[in-house]
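Right after this comes chain A.
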Amino acid sequence: MKDAIFILVAVFAVGGALLTAASQSIINAALGLLLSLISIAALYIFQSADFVAISQILVYVGGVMVLLLFSIMLSSGSTDFFKNNPAMKVFPALLIVVVFAGLAIYALFSANLTFYPGQYGPSTREIGNLFLKDYILVFELVSVLIVVMLVGAGVMLRKELVRKAVASDGDSKDEKENKK
Partner candidate 1 sequence: MINLIYMFVFSLVYLLLLALTAGILTYVERRIAGRMQSRIGPNRVGIQGILQFIADLIKGVQKEDIIPADAYAFLFKIAPYLVFMGVFLTLVPIPFGAYTLMEDLDVGIYYVLAMASYVVIGLMIGGWASNNKWSLLGGMRSAAQKISYEIPAALGVFIVVIMSGSMNFQKIVAAQGASPVDWFVFRNPFTFIAFNLFFIASLAEGNRVPFDIPEAESELVSGYNTEYSGMRFLFFFLAEWGNLVVIGALVTCMFFGGGSFWYEWKISIPAPGRDPIVFEVLGFLWFLFKTFFFVFVIIWIRWTLPRLRIDQLMDICWKYMVPIGLISSLGIVIWMYFIPENSTIDRIVRLTLTSLGAITVLYFKYRVYKNLKITKATIYANPFV
Partner candidate 2 sequence: MNFALPLLEKLKQEMTSKTSEIIQADSKMPILKIEAKDIREAVKKLHDDPAFDMKYLNCISGLHLTQTKEDGTLDLLGFEVLYVFSSARDFSTIAVRVDLPEKNPAIDTIDDLYGSANWFEREVYDLLGVNFINSSDLRRIMLPQDWEGHPLRKDYKEQASYNGMPTTRPNEMESIRIE
């Protein structure tokens, strides 16, 4: 039974990825990605990695996918549901596929993987310990990266706002007054 569910989830993961790659409509591609991401979270649970699975949903589904959908839905082209993707080129795509497949296979065979089939145990505490003991430097670097990203986004947005305000000086004053 478990195997059946595993196969189902795996098919969903691969199918979602294929849909993302092959779909002509950008919204369908995004939905395929959504399906794939959720299925991968389920695969993590099969690996008894509940914390990672939930993180996957929180970050990728709740964060990244929402932003992706946000930008797709608000851009004007998305109203054409079945638009051709003009950026599709065969050779670059093939190149990327070969490179990434090579990397994935290399990682798969070089890493020392341990499987916990059918065994469920909490992993949060271990992950926490690892983060704060063995990999503290990496952890802190990642947090610095995120802070830099946030500040950068703020600066870029500010620039955009300033540019807009200069372009329409009179209007923006009125806007501010009305908002206050």
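Going forward, a contact is a pair of C-beta atoms (placed from the backbone, for glycine too) under 8 Å apart; a residue touches a chain by one contact, two chains touch by 3 or more; residues count from 1.
In picking the candidates, the idea was that all candidates are chains of the complex that A comes from, given by their letters.
A quick note: this is a predicted structure, and the numbers were derived from the prediction, not measured.
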Q: Could you work out which candidate touches chain A in the complex, given the options 1 or 2?
A: 1
Q) Along chain A, where are the residues that touch candidate 1 in the complex? A) 1, 27, 31, 34, 50-51, 54-55, 57-58, 61-63, 65-66, 69-70, 73-74, 79, 81, 122-124, 179
